[in-house]
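What you see is the complex with one protein chain gone and the rest in place.
Chain naming follows the written order as A and B, and within any one chain the residues start at number 1.
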Amino acid sequence: MSAALKDLLLGARFAVAGGRDGWTRAVLTAVGVGVGVALLLLAASVPQAFAARQARDDARSDLVSSGQLSPGANTVLLGYTDTEFRGDAVRGRLLRAEGTRPPVPPGVARFPGPGEVVVSPALKALLDSPDGRLFAPRLRGARVIGTIADAGLSGPGELAFYLGDGALTERATARIDRFGQAGLEHEGLSPLLVLLVVIIFVVLLLPIAVFLASAVRFGGERRDQRLAALRLIGADPRMTRRIAAGEATAGALLGLGVGALLFLAGRQVAPFFTVWDVSVFAADVRPGLPLTALIVVAVPVVSVAAGLAALRGVAIEPLGVTRRATVTRRRLWWRLIPPAAGLLVLAPMLGDGGVQGSAGQYQAAAGAVLLLLGAVALLPWLIDLVVRRLGGGPVGWQLAVRRLRFDSGTPVRLVNGITVAVAGTIGLQMLFAGAQSQSITETGHDAAGPQVIVQTHTFTDRAGLLSRLRSTPGVTAADASVRLTTQPARPPRAGEALVELREADCASLAHYARLGRCSPGDVFLVRTSESDSAVTAAYRPGARLTLGDDGGGGSWTLPARTRVVTGTQTYDAVRQDAVLVTPGVLRPSQLAAGTIQAYVWLSPGDPDALERLRNTAVGADPLSMVGVQSAVRMDRKFDGIRRGLYIGAVITLLLIAASMLIGVLEQLRERRRLLAMLVAVGTRRGTLSWSVLWQTAVPVLIGMVLAVVFGLALGAVLMSMVQLPLSVSWPVVGGSAGLGAAVVLLVTALSLPALWRLTRPEGLRTE
Amino acid sequence: MSIGQVFLGLLESGPRHGYDLKRAYDDRFGHVRPLHYGQVYATLSRLLKDGFVELDGVEQVDGPERKRYAVTSAGVTDVDRWLSTAEKPELYLQNTLYTKVVLALLSGRSAADLLDVQRAEHLRHMRELTRRKASGDLADQLVCDHALFHLEADLRWLELTAARLDELTKRVLT
């Protein structure tokens, strides 16, 4: 065994040996590193989790590929009846087997016959809960014959069902002969989402790196003394470095073990969380091999590097440890490079255009990361600058400021973690708050407009639908029109637009155009300022039209009494030329080729009205779609991610607070004699407590200022990249800065008992 | 230190012949220089003359006749005075101090008190020297320092002896 290896092993032994103190230190380091490692493993699992989800999604894909299928023993008619329940997406499919050997969706044991339904476990739980009654009508009384197994779900929290429907026809359905499609092209995440993910990772991982680096230094003071003792008995500086490296490695390896355990335990709780309609199976939370390998290698390397870097600041001599007091003045110029580069990179994306293409995403992510790194780089310089300028004050203040002036390295490192976390949080929260308020303002423009649009696909009984809608509790008003597409009854010319026909009563039609007088039997032709001359020529009284996309409504002649009118600017204005007809003009069979578009107003104080409306819509047409105009859904999504961000930030800050606390405690222990002496000469403990408080508060405060500045900058940049109007959410800024203040108070409060204990007169005795 | 006072101290534990006295003295204190018989008898006759000892009897066992001496109450008082008076701090006192400590132990007096008294005297002297030093020139200071260091050595010896009194008592009384 080589001498170097022996030194490393010796160091490793020191990491865990040494009585109660040694164990405390080892446990602290292991837990600290472990928490960091677990979070890293979690982050490393994200791609895998998405991939697994994607694979299951592909396996149940029911999108029709090209080519017409003819009915056969193995074909199935499939209707999409996706819906939402209280903001959660519900994946719904209607199935009708056309033969005896229909394909069965993944995770489903038996093909549901008419009146039968297979539901996901989460939906089953919903149905069994008190809320089940509100959802049940959407299954139209079908009998639940089983649940969908994991293989057929994107995540454990997914709400989904396959409903057998014997009434399904080819209209508005798809015919398939299998589920699943290999080699689907995936769009990937939207650019905005990629940007967010990258920034969230940076925001959360940078502090974890900081925490990792400080966790391996827990107990550094003792270690230095031990190394000094080794120097006395003949270890040379190189040996001490190797021993220190061994110690750090041992701590990191312990931490890796603890981290792996924490991760395994932690992923078991993953299925209980659903964020943005995404939930994951515990088995999906599996870090990829390359990333795992990277973590396993990088953590010890970082630990050793951090440990050795810490040794640079002290001179370990045979007779003891001396801190290198040479204060190197921190330079500004290179620290300005990252933020400046970040702004430079982001500049082209500001204002119009936003993020475009994948190059744009990388550019944006790089810019945001550079900006955050800028905060990291600037902080030490700023703390130096401020602390040097800080003048007189009470004794507690003076002691704290001097201490910082003497050695700001450790606090700076820790505060850096806080700064990045808070800056990132502010930036992202600003983006979300902006998006949220924007969607609210948009609906605010037309407060009187309808909140919901219902569109049927197989149901054209306008009056019947309206009466059903109006009798739904919580619906205050409804309005509907049948819509058909028309085209001139001659070979179409290239580039000729289809013209929409709307059938409704006079009151409804009045929303679309200035009709003047109107009575049943009237027909109107709407002309707008953007009217196409070709269309104007083709659509005139007496012109012959084909009704429906494929002429399914037969043909019809615009009567001579047709009046030309102009469009309006209401919630459903006609923006192009259109034909408006009153009831009685067209026969129901002519209208059957169309769809109904209904506008619904809901009672504002009734949150369940929307759910009941969806039930009504499904009852009228199982394949109908219900669209919500307001920002309800958007809000909830942002709420989830915002809460997640806050939780992440709080955890990060708690980690940092823990390392700060340990740092303060170590420092107090190191200066036990001095503290006891100060108390002996009559120093008030309050003075010393203030000194501890200031010593934590000053760097954190500076860090917070920097975090707010950079957070606002980041937020502004992000908002302008996704073309949101710039607005500062002060509650977000205040909340984030409040977190920083909480850290200071927490650290101080928790270190006071130790301060009390260490300043007892006994402290004077021990030598 | 006078041999007479040591003899008186030794006689306190009981009357002895001159020859016994010499042997006891040599055993305990004569590491450097054993006593001559002449010295012994000269001292005894002086003590007899001063009334500190008296003749306790004469024996003759197949040889020369031997006189046995006993200490008088005046003699005991003299020993008392001697043991409880601090020696003037001067160089090479250890011999005397050691003798006094042993005699105190032998005669059941408090050796610790004796040491304390001596320490106080040493310190008094050192204070004086320290004061003189403060007001004197460099030559004075150097002279005083020389004396101070020696006194300090004595004091250390006193300290150490005080700390080892129990051990010494056992050694002396067995």
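One rule holds for everything that comes next: a contact is a pair of C-beta atoms (placed from the backbone, for glycine too) under 8 Å apart; a residue touches a chain by one contact, two chains touch by 3 or more.
The rule we apply is simple: contacts and distances are computed from a predicted model.
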Absent chain [UniProt protein name; select from "1-acyl-sn-glycerol-3-phosphate acyltransferase", "Cytochrome P450", "Succinate dehydrogenase hydrophobic membrane anchor subunit" or "ABC transporter ATP-binding protein"]: "ABC transporter ATP-binding protein"
List the neighbours, among the chains on screen, of the chain that has been left out. A, B
With the full complex in mind, choose from A:238, A:587 or A:684 the residue touching the hidden chain. A:684
Which residue among A:86, A:405 or A:470 touches the omitted chain? A:405
Counting contacts across the full complex, list the positions on subunit B that touch the omitted chain. 116-117, 119-120, 122-123, 126-127, 129-130, 134, 148-149, 151-152, 155-156, 159, 162-163
Just checking the interface: what residues of subunit A touch the absent partner chain? 325, 392, 394-395, 398-399, 402-403, 405-406, 673-674, 677-684, 687, 761-762, 764-765
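Everything that follows uses one rule, which is that only the chains that are shown with their structure count from here on.
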In whole angstrom, what separates the CA-based centres of subunit A and subunit B? 96
